[in-house]
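The structure follows.
In this view, the complex is presented without one of its protein chains, the others remaining in place.
Up next, chain A:
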């Protein structure tokens, strides 16, 4: 049962990935729809970033994590290199936790 559930999850996830990739070729997408796809992806990615930054499960994530993401976000906005953004976000959250702020 354990192995069946894991394999089914893997197959289902793969089917959704492949489905999207193959469907694009089958669909005769109008120019408007073609323009919408990157926007839809941006909305999903922004939602992933937003929920991961602010929420832990169904509750608020506390202080350290949102503060770290905020620092990273400001640096990204100021066009800092990717490595700097990621390290600054992690460093801020880690230091706040070290100082007892979670």
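We take it that a residue touches a chain if its C-beta (ideal position, glycine included) is under 8 Å from a C-beta of that chain, and two chains touch if they have at least 3 such contacts; residues count from 1.
Note that in this section contacts and distances are computed from a predicted model.
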UniProt protein name of the chain not shown, from "MoaD/ThiS family protein", "Transketolase", "Branched-chain amino acid ABC transporter permease" or "YXWGXW repeat-containing protein": "Branched-chain amino acid ABC transporter permease"
Where the unshown chain meets chain A, residue by residue: 1-10, 12-14, 16-25, 36-55, 58-59, 61, 64-69, 71-73, 75-77, 82-83, 85-95, 97
